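The complex appears here minus one protein chain, its other protein chains still in place.
The chains carry the letters A, B, C, D, E and F, assigned in the order they are written, with residues numbered from 1 in each.
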């Protein structure tokens, strides 16, 4: 693979060769390699993030053309289509699912500027803006928010989508969002795809539903309990239930068959009493009933 | 209450639920039987499906338990 | 349940709840009385407070449910 | 309840639910067997479909017991 | 369930709940006893307070339903 | 419960649910395998439709309900 890489880089200037070599080394030294979007992250913050990843993953940012070269040379063509915009390569020996979770969790909200494209629908939520009556209400209305003055302040009457995902942010919108402190972007390392030991995972694969796994655990545990009890195979966890089950079975047989057993007697007596009352309830003629059963 | 229990006993045997039989059962238990109550009870039960009434009682305590949940 | 009903009738009269009386009541109802069940019933009821069992059942019919809830 | 448990064991085997077998099981468990109770139990269960009686009662899920588990 | 029933019989007598006694009870009932199941049951019950498990089932009848609800 | 879980894994593969396979699975999980428990499990599951037993909620009879019945 390195021979192939050399061939591909032989026409490049020295510094580019070196850069591609560095990328090739990163790719080779980790079990999983991915492409990470870094758009909107100030360089100081990016340095901090890279430092935070130390021990978990290694991030290297360079020109996209060089990243493409390195990926192709390493046989990771599947990742090439992710090389678009501001991206870097990440290598990790950790579990890629865990890496994705970690990166997603570290994302932080950020304001959006004029000219940027909305990553998702931008919504101004219903409620009191806290802004005193003034021209701001007009600004809100002009960007499409249902706003009016009420009780001495500007209120948004309902959740108002002011820009759909993919739309470009205007100067007016950016101003209003800034005034309201709405930060519609999520900024952070954005893992776009990973190849782990030959298999490509996209964010849809990587975004595991922890709750679904939790309910699988519950279902599995409940199923095992059921099996243990239904097959009468006692375990420490299910022995008390099996005992209770056997007791209940004996009791219900005893009550059903009116077995003359001391333990069953109170329940049998109350069963008889309940039956008496149920029958009495079917009798309209009070003459036929003793006083305590009338009415 | 003893009159109704006597009716329940007869319901479990093959004996007819009539005045004579009720009176006999109550007699045997030392009850000073009132003829008019026996008459009234027999008449009142004529159109009652005792087994059904009794099994409804069976459902009640269980339902209580379930409802408690 | 006829044996239990018979016991409850005797409980309401002033007759003693013993084998002879139970047998008489059941006999009168046409039951083919099993001596052993009568014996077992008398023994089983020896330490049971019937009135308490009845009144508990009557007063709190859904006791189980309530307790469980 | 040991008599009832003994009946339930016999119900799961192919052995007949009779006085001898019940007595044997209880004997083996060290019970001081009362003949009349054995007789009474056999009589009480004569016309009972034990599996049905047991499974009818089993309609309520095992959460309580399970929670203890 | 015959193994569990047998354990409950022993629990009601003063006999020890051990492999020999369980095997005897099951043997007497004509069960083709699996030694391993006897062992497993004794092991599983080692730390279980049987009386508590029993009284939970008996005393809080509707708990199962309630908790399930 | 690890023995039961092991049985459930084998139930989902095409491997036979026997002592060797159970032991292998438990061994691989670092369990200090007790032969008798493995044997008992195989015996207990012999005639059991595992899928059915897993999905059927284990039920403890509610005495309250039974009292009514």
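The criterion applied here is as follows: a contact is a pair of C-beta atoms (placed from the backbone, for glycine too) under 8 Å apart; a residue touches a chain by one contact, two chains touch by 3 or more.
Keep in mind that what you see is a predicted model, and the values were worked out from it rather than measured.
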Sole contact to the chain not displayed, among A:143, A:224 or A:274: A:224
For chain A, the residues touching the chain missing from this view: 95-98, 101, 196-197, 199, 201, 205, 208-210, 213-214, 216-226, 237
On chain F, residues whose C-beta touches the chain left out of the figure: 1-2, 5-6, 8-10, 12-15, 21, 24-31, 54-59
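By definition in this document, only the chains that are shown with their structure count from here on.
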Per Cα centroids, the chain farthest from chain E: A
Chain whose averaged C-alpha position falls nearest the assembly-wide average: F
Chain centre separation (chain B, chain F; CA means) in Å: 48
Chain E-chain F separation of Cα centroids, rounded to whole Å: 18
Set of chain A residues in contact with two or more other chains: 225, 229, 232-233, 235, 237-241, 244-252, 256, 258, 260-261, 263-264, 267, 270-272, 274-277
Sites on chain B at which at least two other chains make contact: 1, 5, 8, 57-58, 60-62, 64-66, 68-69
